[in-house]
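Of the protein chains in this complex, all but one are displayed in their positions.
By written order: A, B and C. Residues from 1 in each chain.
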Amino acid sequence: MSLPVFLILFLLGSFTLAFVFRATLSRALPHNQAIVARDMPLTAAFGIMVVAVYLFVAVFAPLLAPFAEREVVGAQFQPWGGAHLLGTDRLGRDMLSRLIYGARNTVGIAFATTALAFVVGAFLGIWAALRGGWLDQVLSRFVDALMAIPSLIFALLLLTIFGTSVLTLILVIAAVDATRVYRISRSVAQGIVVMDYIEAARLRGEGSWYLIRREILPNALAPLVAEFGLRFCFVFLTISSLSFLGLGIKPPMADWGSMVRDNATLITFGDITPLLPAGAIALLTVAVNFVVDWQLHRASGLKE
Amino acid sequence: MTDTPLLSIRDLHIEGRAGEAWLPIIKGVDLTLHRGEVLGLIGESGAGKSTLGLAAMGYARDGCRISGGEIVFDGIDLRSASERRKRSLRGRRIAYVAQSAAASFNPAHKLIDQYAEAPLFHEVMTRAQAQSDAVKLYDKMRLPNPAEIGFRYPHQVSGGQLQRAMTAMAMACRPDLIIFDEPTTALDVTTQIEVLAAIRDIVRQFDTAAIYITHDLAVVAQMADRIKILLRGEQVEEADTRTMLAAPRAAYTKSLWAVRSFARALQPPATDAPIVSVRGVTAAYGKTPVLHNVSFDIHAGRTVAVVGESGSGKSTTARVITGLLPPTAGEVLLDGKALPPDYRARSRAQLRQCQMIYQMADTALNPKLPLREIIGRPAEMYLGLKGRALRERVRALLDMIELEPDAYIDRLPGELSGGQKQRIGIARALAADPQVVICDEVTSALDQIVQEGILRLLDKLQGELGLAYMFITHDLATVRAIADDVVVMQHGAIVEQGAKAQVFAPPHAPYTELLLSSVPEMHPDWLSNLLAARQSQT
Amino acid sequence: MHAVLKMIAQRLALGALTLFVVSIVIFGATELLPGDLASAILGQSATPETLAALRAQLGLNDPAPVRYWAWLTGALQGDFGVSLATRRPIADMIEQRLGNTLFLALYAAALAVPLALVLGILAALWRNTIFDRVANAGALSAISFPEFFVAYILVLWLAQSGYFPSMVRISPASSLADKLYMSFLPALTLTLVVTAHMMRMTRAAIINLMASPYIEMARLKGASPLRIVLRHALPNALAPIINVIALNLAYLITGVVVVEVVFVYPGLGQLMVDSVAKRDIAVVQAIALIFASAYVLLNLTADVLSTLTNPRLMKRG
């Protein structure tokens, strides 16, 4: 099948699926949500559908996968079809099963990493915007300095220092990402702290923690969620790039970033196996951002 | 006037999108406008005045659609005309002057470039022609330095001048019709006069037809030949200006005319010690001085109105009192004791005593918190109320501001109207059980009927709770209605202060005089007379 | 202009502070790395005696603060010293690679920036149309593939069929046309990687302004949609767009080690990774400072340009 034909079929297919999905949602949901569902653009429906499928796969991976995550089931690089729908990988493990388990590991790790980066980055960013003065200056200069160091090389340094368990991987990528989150949170919060309701709360004598938690954070959520969508997807790429430089996720755990790296050479010979994990990442990225775009659009109140 | 009207709108229906559904905004309005005629369009916010005005250009905002009726401009059916056709009319034959000139001028381009834009792409004149024409029109609009002002950027020009420049820009192609959408609402009263006069003159001079949209009856009385009144998308009545002013027929119109009736009962002069005493306060933002030696007192149960135009320092005074801006000299006393200049150094009890209500209820209420928490938080913090007691207190406060507790307690601010939001602002201030409430332009963003309600509420609460109000406003009508004492400010200093009767009775300080005389009155000849009077003085 | 000059001076001072912090962070991190230059050079064949000899030769026995101070005083006088691993002057090692890195970054930017702007503007103009959605999804897909993978695919399509070389072999003597031809694939890879971000930002910045009153005003003057976007929205959206371009340019200069590896492109990223592996602190520091300076200067340039494009900030009325 030539590429354009495949692309067109893919687009048509996802269009139809999204349409059906949206129609189903607007029937199945209670009235309020049904209106939202009926209202959403097809892209958003598609995004939600994909995310839902991924979550389902991640949660029920052991039930869905025909083989175990790390089980060697046969010869390497078996072709598609037969017992192994998507063939086997370089060690003879079932590709489909690893993709399915990969959803669990990759999405889990990416989520944990991004969540951590946001908890730390957003808290510090908002705090700096709220307090201003020397605290803001010190934090911002320090973050500036960290951001001036290329992130991949910085991650490489840190991982070499602290080792490469899943935990350190999460911590290191989160630390590097947190600088970016800090910056955006700070600028968003700076827009919020000048609002009268913050002034009212300050005059009331509220502490920083209450201001951040109840007054600023709920209002900063929309742009932060948008950033979350992108950052979430970048984590896969970072893991993949780190894997390219010889670090990354602990084998034999299946994760898409490392799977792309492990099988990447095959693309040189026109074998599309490495496209599978890469495609899985791409699809999720696109889906998440469709949903995020839609949410932003709703939040901004900009009409169609 | 000829028989064929310039603009004819029949049974117009416009809908706005609310989620999936379309809600009606304009419900079958007719409108006829002849050449050279000025129609005043009056209504509260949400009445659909702007929507109707834009529809006259065949234009519906994003999220709106014209769903029925016809719009015929000079024989052209705007509903069926192509986008291209409509574009060729807009700016050339129908022009628009927006409410906020500051926001409606593109900040990236010079005034002259924006002026010349429409004439150039409508190919009405060349750039050189447009430029020299602009100077003439700027001159006619009585803009200072008309030859050069066009080469400034919007932010370099004051609001009143911008509004006049925008009118000039609308005139650039000598349109047949101009839509004025609240062109003076955002301006100070003294500036408003100049703009109104300039607009009126130029419209008359070029014999341009106009639709003048406003919520201010006194203003429209000066500008319009005829007045049409809208209420929630429906027309209430229409008549020529003098008739309308003299003999309104519809009940709604009468209620509009009646809003200025509220006035607080006169209070005896204060004898007790003031609660808050501002003593010789001088303050600056960075190195820019903003307040000079400001002193006045606020007594329990009384209202001090601080009045002045924008930039006069009245809000800054409030910031000094609340401790947001520590003064460079002077002090603020609470119950005779000096308050720490910075609010962060004040005790919780001190903070509690002085509460603030803001002008923009939209930005003063956290849109993500339910009313329960917005109102409950001060009570929880200052009075230590919890659980049931807190809930009861919140309900009592909602009752006090005349909102049904069960219906509102769990709502978000976004689900309230402007007036209701302002009531929540009041409830939040009261929740702290304060002695002093600073009201910063609390009514100026509201429709007059709503203003009335808020003022009455504030008055009632003052009676019940013995509160002291510091009432910051630029609106002299409000001052008349609610003040016991008046402080007039200009350029960061107090020009005049005293009991209301004393300040409002002649002889006035010159600035007070200017302020007082600039307040439009509901008389069609008021503007002409005033201008004539001022002319003769100079 | 005075305000701008003052801002530049202030930002340069802050930038110097940033560089200082970067140098401490990098030095500290390199110190924390397991092993040192001597053991990295000798690798598995290290014996205690050779290690000791090499450490003494390289001056690694001084305490860390002393070595940092020596480096800092040298660097402040413009002397970055010699590479401890190769004993070549660092300036020589870096010079040509810096040129290569800048060339590739500019090349990619020259492709990506116009592309991103045009796509972003068109997407904003035709928002919520098929074009918008396809451009958006395409851009997102491009950034969700790892760089090396994009590179491999391009090699498969464009190098194996003989159109472009799969690895870059340029020397200072190569002609510009040669260089452009040779580095086309890495530049294209980077273009695909950075375009999405800039395009989305351009689109968002423009759309964000489309609800402004002055845009409505322009519509009511009868301006065409294209004119509205180009003349009324774009000039006001420039600040965020310039900022995102600066960020991406910084990325193109500092973050492309993976692309360098795939295309055997002799840039600074590879040199830095090598130097980290060898614990060659002086080289690591020099490159880190170059990267940080690029970041600081680009951000500064972006801020200055944003200011210059914004009459409100330029001339106070």
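The working rule: a residue touches a chain if its C-beta (ideal position, glycine included) is under 8 Å from a C-beta of that chain, and two chains touch if they have at least 3 such contacts.
Keep this in mind: contacts and distances are computed from a predicted model.
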Protein name (UniProt record) of the chain left out of view, among "Cytochrome (Ubi)quinol oxidase subunit III", "Acyl-CoA dehydrogenase", "Peptide ABC transporter substrate-binding protein" or "Na+/H+ antiporter subunit C": "Peptide ABC transporter substrate-binding protein"
For the chain not depicted, the shown chains it touches: A, C
Option from A:77, A:111 or A:210 whose C-beta touches the chain left out: A:77
Full-complex contact with the absent chain, from C:83, C:285 or C:310: C:83
Interface with the undisplayed chain - residues on subunit A: 70-72, 75-77, 90-92, 156, 159-160, 163-165, 246-252, 264-266, 268-269, 271
Residues in subunit C touching the chain absent from view: 33-35, 39-47, 49-50, 53-54, 56-57, 83, 85-88, 93, 96-97, 148, 152, 155, 159-160, 162, 165-167, 169, 171, 261-264, 266, 270-271, 274-278, 280, 283
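In this section, only the chains that are shown with their structure count from here on.
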For subunit A paired with subunit C, centre-to-centre distance based on mean C-alpha positions, whole Å: 23
Sequence positions of subunit A contacting 2 or more other chains: 302, 304
Touching two or more other chains - residues of subunit C: 211
List of subunit B residues in touch with subunit C within their complex: 54, 57, 59, 61-62, 86-92, 95-96, 98, 100, 103-109, 117-118, 121-122, 152-153, 155-157
Touching residues on subunit A, where the partner in the complex is subunit C: 41, 43, 141-142, 144-154, 156-158, 160-161, 233, 236-237, 240-241, 244-245, 257, 260-261, 264-265, 267-268, 270, 274, 278, 281-282, 284-286, 289-290, 293, 300, 302, 304
Subunit B-facing residues of subunit A, complex: 35-36, 38-39, 195-197, 199-206, 214-215, 218-219, 221, 302-304
